[in-house]
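Every protein chain except one is present and positioned as in the full complex.
The first chain written gets the first letter, and so on, giving A and B; residue counts start at 1 in each chain.
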Amino acid sequence: MEHTLTTKSHTGDRPRPAKNYLTEEKGIWSWMTTVDHKRIGVMYLVGVLSAFFVGGMFALLVRLTLLTPSHKLFGRVLIDAQTYNRVFTLHGAIMVFLFIIPSVPAALGNFVMPLMLGAKDVAFPRLNLASFYLWVTGAVMAVLSMIFGAVDTGWTFYTPYSTTTDGAVTLMTMAVFVLGFSSIFTGINFVATVHKLRAPGMGWFDMPLFVWGIYATAIIQVLATPVLGITLALLALERVFSIGIFDPKLGGDPVLFQHFFWFYSHPAVYIMILPGMAIISELIPTFSRKTMFGYRAVAYSSVSLALLSFIVWGHHMFVAGQSQLATVIFSALTFLVAIPSGVKMFNWLGTMYKGNISLETPMLYAISFLLLFAIGGLTGIFLGTLSTDVHLTDTYFVVAHFHYVMMGGTVIAFIGGLHYWWPKMTGRMYNERIGQIGCIIVFIGFNMTFLTQFFMGSKGMPRRYYNYLDQYQALHAFSTVGSWVIGLGLFMTAANLLASLRKPYDAPDNPWGGTTLEWQTSSPPITHNFEDQPVLEKAPYDYRPEPVAH
Amino acid sequence: MEQQFDTSKIGMWLFLATEVLLFGGLFVGFGLMQARYPQEFIEAHEHLQRPLGSLNTVVLLISSFTMVMAVQAAQRSQKKKLIVFLLLTILCACIFLGVKYFEYSHKFEEHLLPPRWYHAQPGDTVHDPSTGGISHGYGTFFAFYFMMTGLHGFHILVGIILLSWLVVRANRGEFSKNYFTPVDLVGLYWHLVDMIWIYLFPLFYLIK
Partner (left out) sequence: MLPPQGSAYAAEVDTMYMALFWLSVVLFLGIAVAAIGFAWRYRYKPGRVTPHQTHNTMLEIVWTVIPLLLCVGIFFWGLHGWMEYAVAPGEAMEVQIVAKKWIWQFEYPDGTRTVNEIHVPVNKPVRFVMTSEDVIHDFFVPDMRVKHDIVPGRYTEVWFTPTVLGVHHVTCAEYCGKGHSDMQAKLSVDTDAQYANFMETGGTEWEDYKNNPAAWGKLQYERKGCSTCHSIDGTRITGGGPSWKGIWGKMEEMNDGKKVLVDQDYVTESMMYPQAKIVKGFEPIMPTFQGLLRSHEQQGLIAFIKSLGNDPKGGPPAPTMLSLPPKAQPGQTQAQPGQTQAQPGQAPAQGQK
């Protein structure tokens, strides 16, 4: 295909197809029984964004409760301590299991990856639909658990508190168990897809970096999630049948639960960040109109992060009672795992250097990611360092750190990717100005909310606290106001995207001048993605000018 | 078609990897508990019925053999043989579950159960210093016994369902040397389930 440089609005020569994947089949039933990866991606998108909304509402409630030490709003106590404990638990559990883990792979990955590979669909389309229904089942179970007593254990479910407290702990952990299988099946699907369904001519090192990121994520999904499954099953069995593996009164070891739990949950955070990084690796070359600097290094770093992520879980347990030797070893390994992330950061900056950079909404989100993930990653060093971790762990410092990497990292990248692929998925262009303003508002609000929390934690403010000493009031209040600013920015962004759906199709095939295969088909794509099987003729991110075709 | 077959195989191997990790967690837990309660675990495992366990091992090994024969029959488009071997595999699986039923009944009768319901047996020598009662190690052994053989038994049950589905499809003539992927994949699954038992059996019944 021809490829020009000034591709700010490249309409392409092809007329818009009469029917696309959205319109070819109509009716609810066609959606509910679809095996089209694009439709499944869209359904996932609706699902995870709904979960994000619910989790976000809980977050706003948490922050609102902490606005003053008395927890009062307009003279009335907002919620009591027990309810607060449930609210922060649900915020965490919903965000982690219902939103972030599936978000990029299942919503964006499902849609974009087969297109990027030049494939018609994923390797196992029916398994893909099954994954989605498992997600729905897990979501329903989670909602039921909220109705039937809710959970107040924290999203980490530490024993023996979680085996002895009342509430719908068993139901919630079983919901997560089901969600785990959704994640596992997606992982299996994606690994097989990448191995087997690449377009002719596309070797491993011709794949877009987004695919590398999703692939590395899928490996973790396959290997780590079963351990979460068995851990939660053991927790449920302990609650119901008093098995005695975690309960000291029955001869068990509470710290064992933590080992099992973090053996999954540390790799899980890489399930969260790798796809986010994968998106950034698409956005930066495209909007810099320059080839990705250090493609191989970035590809290798994705896979090495996936593998290294399995050997650092003990850094969540430096003061938990694990052996001193284990503590030292985990700290050392944690520093090792910091390196590939740093490498990516430099490669992205190297890509921007001497680029031709425009600042559309996706690129603003990408730059936000660079700044916010930098802070998140650097504060991780404080936590990997043994002497400082002892003081900072279990305080707001940790809360701030993980929000910077998960929200400032993954969520920001996700929203950037959503804007980037929005024209492809929906055939419409969103309003650019509002998109950019929304990004800036979210960026400001995010820092207001969470930068503050580093200082709170350093001063000694523990996490998961309903009551707090008066000395923290100003910081808490500032953080709460920040949460409102985030809410405003996200609301604007959501409204902007949704408003675009009322327009007729106006998106060209390749609005951004991207070089990867998804931009070679129409926006929105036809049901089987490409008219003819695409054959890869050159590597991705190649912005060298073509000689004009004759 | 070849690409599809290869792809499916990758998918199944990946799934098997997840199963290994699922059971792996339990094996690790068992190992840790054994290190904590060595004497109790030795004494507790005497209460398991070795003859029945051995019988089950033999039955599963036979079923793996019949499964291999079934896959071969499918590869050679031998419909009748395929169905016979699938049925034999199912039969072995049912015998396995039947024997399990007897084993479990025995455990329930003798109160060889997780710590909350465990009754001390003659030959249990270790006591819990803080309560004076029998050590929790015995009950913990049986907790793991039930969890691991139970999870394994669940996988056998799922296998029976999958094998039955294969019988139905084979009867309809859906498999031949051009297409026998489902038989192959269920075969892989079955071998994994058998292999897990090969680890479970000595771990619980034999090791001192």
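In this section, a residue touches a chain if its C-beta (ideal position, glycine included) is under 8 Å from a C-beta of that chain, and two chains touch if they have at least 3 such contacts.
Not measured: the values here are computed from a predicted model.
Asks: One chain isn't displayed here. Which of the visible ones does it touch?
Replies: Its contacts among the visible chains are A.
Asks: Tell me which of A:A320, A:I437 or A:A477 is the one touching the absent chain.
Replies: A:A320
Asks: Which residue among A:F455, A:F478 or A:F491 touches the omitted chain?
Replies: A:F455
Asks: Looking at A:A199, A:V255 or A:L536, which makes contact with the chain not pictured?
Replies: A:V255
Asks: Go through subunit A and note every residue touching the omitted chain.
Replies: Residues 5-6, 81-82, 85, 152-154, 158, 160-161, 164-165, 248-249, 252-255, 288-297, 319-321, 324, 327-328, 331-332, 335-336, 338-339, 342-343, 345-347, 349-350, 352-359, 363, 367, 370-371, 374-375, 378-379, 381-382, 384-391, 393-395, 455, 458-460, 462-469, 542-545 of subunit A touch the chain absent from view.
The criterion applied here is as follows: only the chains that are shown with their structure count from here on.
Asks: If you average the CA atoms of subunit A and of subunit B, how many Å lie between those two points?
Replies: About 36 Å, centre to centre.
Asks: Can you check the complex and tell me which residues of subunit B touch subunit A?
Replies: Those residues of subunit B that touch subunit A are 3, 6-8, 10-11, 14-15, 17-19, 21-26, 29, 32-33, 36-37, 114-116, 128, 135-137, 139-140, 143-144, 147.
Asks: For subunit A, which residues count as touching subunit B in their complex?
Replies: 123-124, 127, 184, 187-189, 191-192, 195-197, 222-227, 229-231, 234, 237, 241-245, 250-253, 256, 260, 263
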